[in-house]
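Here the complex is missing a single protein chain, while all its other protein chains stay put.
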Amino acid sequence: MDQFVILCFAVVNSIALLALISLGLTAIFGMMRVINFAHGEFIMLGGYATVIANHAGVDLWLSMLVVSPLVVGLIGAVVERLIIRRLYGHLVTTMLATWGLSLFLIGAVTAIFGNTTLGVSASLGNIAIGAYSISAYQLFLIAITALLVVFSLLALHWTKYGLIARAAMQNAELAATLGVDCDRVYATTFIIGAAASGLAGALLAPISGVLPHMGAAYVARAFVTVISGGGALITGFLSAATILGPVEALLSYFATPVVGQASLLLLAVIILRLFPTGLSSLWTGGR
Amino acid sequence: MSGFPILATRGLVKRFGGVAAVDGVDLVVDVGEIRCLIGPNGAGKSTLFKCLTHQHQPTSGHVLFEGRDLQGLPTHRIARRGIAIKNQIPSIYANLDVRENIRLAALRRNLTKRELDSVVDLVLAEIGFDNLQAKRPAATLSHAHRQWCELGMLLASNPRLALLDEPTAGMTRDEMLKTVDIIKRLNARATVIVVEHDLEFIARLAQKVTVLHRGKVLVEDSMERIEANETVRDIYLGRKKDTAHAEG
Partner (left out) sequence: MLRHIKHALFPFALVLVALTGPFVLEPFDLVNLSAFSAMAIAALGLAFAWGTLGILNLGHSVFFGIGAYAYAIAVSNFGDSTLAVLIGTMLPVVFSLVLGSCLFFSRLGDVYLGVITLCVTLIFYSFMTSTADPWFHIGRVPLGGFNGVTAIPSLNMPANPQASLSTEATFSICLLALAGAHVLLSLVRSSDAGRIMTAIRESELRSELLGYDIRFYKLVGFALSAAIAGFGGTLYTAMMGFVSPSVFDLPQASQFVLWVIAGGLGTFVGPVVASFAFQLLSSQLGANQVFNTELIFGATIVLFVLLAPQGLQPMIARIANLKLTYRFGIFRPKEKAA
């Protein structure tokens, strides 16, 4: 029975992890079709912001929940203004430019902070489940991820910004004729996406520490999740995370992490084979 | 002109979500015909064409080309069987020159190098392009020339059935007349089905006309009788009627 609970926890954890790292990307890629290959680096920067702030004396929770999103949001604003704005509509070019950006950011962080792992600890202790124990921090992560997803859903459907953003995403020209400043909407969305990624990195920092190259582990999975999810913003990537996460987690557990990663990719390819525009075409009718 | 059908569709249906763009079409076209397909916007003409080339997968029904069912064939196999299409939006190789466009169309046929070159020269002459124009990238052509370039590609690929989706859209009257000539040349070697709106074009070319309405065949007849048909006029003008009931 205990092992079953642990397994369930592992499954939910895997879904939450994929969801957390994909949330920011869904805003940027899902809404604007901007391929941001620097997504992993936004996560990385969020982690670094938390670690640096915390080491400088700022309270850990403040660093994670306030400092990191702000810092990475700011960086996102600069990136959008200088690079992304010129390339809207050109998918492949954006992909390449953000790839260059990701290398640049890795290089910059290596130059400033060096190549060793830095860390913080969020001592929340463990919770015992029979003979096993779960880290309470992981539970906190799951809870806050769920909160973020619900918050995004509400924001998208119940706020003015959400409405405008969805309109601009579906038909930018039409939205413009209705008085929507699409450039502003895109910039805002990009900043929000960056901030969300920064937050994800911050929340993950106590678990794995920060390293300049850590983004690589996240970018591939996040992209695969968002792409498999398809056009429906929140339900899309969430459904993809629900399928992909457990498969990777279980196979990593029973075989090796590499097998887990490979099956994640294989499953994504199969999903795309069956639903070329992503899973959400099942309920959105193929947008 | 023999009476053998080169194309026969039986109960062809194509649904997008809940909407049936093609709703049970039985169309029979004989070898050597020039058939015109007309109908108001949204009648399902382009969709029907795309179902024949499998650019869309038909939801149900059968398509028989030269007596053989096209079921399950990918687009390139259907093209190899001898069906060529000119889409509503000209799909040519914009960055390649006209000559290369035509050559690529003819390349798929098993011709010797000399035969290939002469086919390309012949086609260029048939669509009225001189050497200078043939060297220009297709993207720099005027709209009408682009249509002719694509028609040239069709000619060069030597199909037995040519589907032309609005070949004279956006053309002046003179350009339309030139297109009529090109299509007549095409008809010397292939059966042609044309979707068109231009009445003079249809009058000059068409033998039989099929009217499509809401995904179904409304009536098939000669152009004069179609023009006189009340129901056809109503559907074009959008006057409401309970059922579109064919007369005559």
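We just call them A and B in the order they show up, numbering each chain from 1.
Criterion: contacts are C-beta pairs under 8 Å (C-beta built on N, C-alpha and C of every residue); 3 or more make two chains touch, one makes a residue touch a chain.
Fair warning: this is a prediction, and the values are worked out from it, not measured in the lab.
Have a look at A:Val11, A:Val58, A:Ile83 or A:Leu139 and name the one touching the chain we're not showing.
In the full complex, the listed residue that touches the missing chain is A:Ile83.
Looking at B:Ala43, B:Met153 or B:Val232, which residue reaches the missing chain?
B:Met153
Any idea which of A:Val120, A:Val224, A:Leu244 or A:Leu279 touches the chain not displayed?
Of the listed residues, the one touching the omitted chain is A:Val224.
At which residues does chain A meet the chain that is not included here?
Where chain A meets the chain not shown: residues 35, 83, 86-87, 91-93, 95-97, 99-108, 110-111, 114, 213, 216, 220, 223-224, 227, 256-258, 261-262, 265, 268-269, 272-273, 276.
Touching the hidden chain in the full complex, which residues of chain B are there? Just list them.
Touch with the absent chain occurs at residues 53, 55, 74-77, 79-80, 84-85, 91-97, 100, 103-105, 107-108, 136-137, 153, 157.
Following the convention adopted for this analysis, only the chains that are shown with their structure count from here on.
So, what's the distance in Å between the C-alpha centres of chain B and chain A?
48
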